[in-house]
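Single-structure report; data block below.
One protein chain is absent from this view; the other protein chains keep their places.
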Amino acid sequence: MSTYGDTFFDVRELLCELLRLFYAKNWVSGTGGGICAIESPGRLLLAPTGVHKERVTPDDLFVVDTSSGEVLEPPRNANLRPSECGEIFRAIIAARGAGSVVHSHALSAVLACDLAADDCLAIEKLEMLKGIPGVTNTDRHLMPVISNTPREPELTSEVARVLADPRFEKTRSIGVRDHGAYLWGADLWEAKKHTEVYHFLFEALVARGGRS
Amino acid sequence: MSTYGDTFFDVRELLCELLRLFYAKNWVSGTGGGICAIESPGRLLLAPTGVHKERVTPDDLFVVDTSSGEVLEPPRNANLRPSECGEIFRAIIAARGAGSVVHSHALSAVLACDLAADDCLAIEKLEMLKGIPGVTNTDRHLMPVISNTPREPELTSEVARVLADPRFEKTRSIGVRDHGAYLWGADLWEAKKHTEVYHFLFEALVARGGRS
Amino acid sequence: MSTYGDTFFDVRELLCELLRLFYAKNWVSGTGGGICAIESPGRLLLAPTGVHKERVTPDDLFVVDTSSGEVLEPPRNANLRPSECGEIFRAIIAARGAGSVVHSHALSAVLACDLAADDCLAIEKLEMLKGIPGVTNTDRHLMPVISNTPREPELTSEVARVLADPRFEKTRSIGVRDHGAYLWGADLWEAKKHTEVYHFLFEALVARGGRS
Partner (left out) sequence: MSTYGDTFFDVRELLCELLRLFYAKNWVSGTGGGICAIESPGRLLLAPTGVHKERVTPDDLFVVDTSSGEVLEPPRNANLRPSECGEIFRAIIAARGAGSVVHSHALSAVLACDLAADDCLAIEKLEMLKGIPGVTNTDRHLMPVISNTPREPELTSEVARVLADPRFEKTRSIGVRDHGAYLWGADLWEAKKHTEVYHFLFEALVARGGRS
């Protein structure tokens, strides 16, 4: 259990609610995308792979060890397999102290990454930048963009590399060309906030045609 | 009855739910579009034609013979007529072993087909391609595009032709110029997945202006 | 009471439901747009003007004489005034035998009218044209486009003129530059169908940039 304002919420229920919300926004369609959240120290809730994300229920979630990725509690349904994003999620958690990571398959993320001349996107002149901790609307915010690979776990070393790059110390998102983005926050609520903030920035970049 | 994860679902209810979902996405507006699903061996559920698709109820469905197309059980309402797509649906089921076929009238499908230089669309450099069985993000996936005809049953021979073309053995969609697309899967859940995957691909192709 | 398939529906409830649907599609935002439907011979239900259309309830509707426009039954709330579209609605009903007319303030209608070189839009090469009675996908369908005027009733003579023009005998829509469109059908269900069909055509025309 956690709180938002005065309201208690169940982490598993909220995680599933956010999947439904992101599905409605077309960010996790066609069974794509994913999400995780730390339920309690060392226990990471992880959505299953290959299923319609808006249909995931609290009982469908894996509990994995946040450090090792070992499955501590599988879901009741033995046919489910844990998200392929698990290793990347844990790399982001380890490097940034995140409590929740979202994996988006939004078209706006793909199209924004198309605009990246080299290994990052420079985002500036947008009030929405203030939604990222430590960033203000007068900053030129750098978000790393990595290349896609045939299998999702192969992205992990690239993710680790950009997380260690001091140019990107303020980012809460990593773009993946032709694929989407990873986005994170201290908990599900902040992950939701950063997911919405960056998707707004992606849409703005695309609408402005890469100009600022 | 079937299952998704641990949940039982009624095929007729799910078929109608998907029509409401696709209507909300603007893929079956103005009474256009359609859907079918095999209820049990030899029995194909078929939505009626000429009605607002988001209003179709389980009682409105026809049961037709999967092989012959003969109406086995008409719906209670004697004014309803079976979808004109029936023959094409059965051709796809016969050729590909599909358990469910969707007919989309999405604008994104029309605009994607506008980009096809000859008889197919080449789709590449998109992670979402992995949503199609046997296709990966490094493939150049070919989706057939056929010309529209004044009456829907006249499309059947063209559909049969492209289904037999070895270039298109992996496709789960056939585009129809100025019209939309047919999309299928092993059951309603996979048809939903492929419908969402290809519509994402259509939107990506259109947004990229045919470039990849 | 009327029926759709096997389902009875109340004309007043359905009229209000369609206003909520059209509001959700952004076709009657900012209190704009309107709708009417014949409840029984000679009695025309008319939504009030200047109110948020998605909040209109069955008790808010005027009953006016279909021929004269005289208010037969005002709504309970004495502050409401009948839609300014009343005269145009009745002109369309008289000329075409319509049972329901929708007035849309959709941006897609405005942008489609921007593409009209002279006094009409030519729409072709779209399967969705079959949603208009007597029109097929190989036709070049002409939809009249008239100029906007400072007050809505001043449009009536222009509406009457295009309704009498034999070029437009098959149209179920009249576009108004910088403003929107009027759309109609034999009853609310057909008006809904034609409204969805033409809005799809508007969006297709705009996306194709006036090319076909």
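A, B and C are the chain letters, set down in written order, and residue numbers restart from 1 in every chain.
Criterion: contacts are C-beta pairs under 8 Å (C-beta built on N, C-alpha and C of every residue); 3 or more make two chains touch, one makes a residue touch a chain.
What you see is a predicted model, and the numbers here were worked out from it, not measured in a lab.
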Wait, the hidden chain, what does it touch out of the ones we have here? A, C
Residue, one of A:12, A:55 or A:193, that touches the chain absent here: A:193
For the chain not shown, which residue from C:40, C:77 or C:157 touches it across the whole complex? C:77
From the list C:13, C:59 or C:169, pick the residue that touches the absent chain. C:59
Contacts of chain C with the absent chain, listed as residue ranges: 26, 29-32, 51-52, 55, 57, 59-60, 76-77, 79-80, 105, 107, 110-111, 114, 148, 150, 176, 178-180, 206
In the full complex, which residues of chain A touch the absent chain? 4-7, 125-128, 131, 136-138, 189, 192-194, 196-197, 199-200, 203-204, 207-208
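Methods note: only the chains that are shown with their structure count from here on.
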Treating touching as the only link between chains, describe the layout with one word: line, ring, star, complete or other. line
In terms of Cα-based centroids, which chain occupies the most central position? B
Suppose a student superposes the Cα atoms of chain A on chain C; what rotation angle should they report, nearest 5 degrees? 180
As a quick test, compute the distance in whole Å between the mean CA positions of chain B and chain C. 31
Taking the mean of the C-alpha atoms as each chain's centre, how many Å separate chain A from chain C? 44
Quick check: what residues of chain C touch more than one other chain, meaning two or more? none
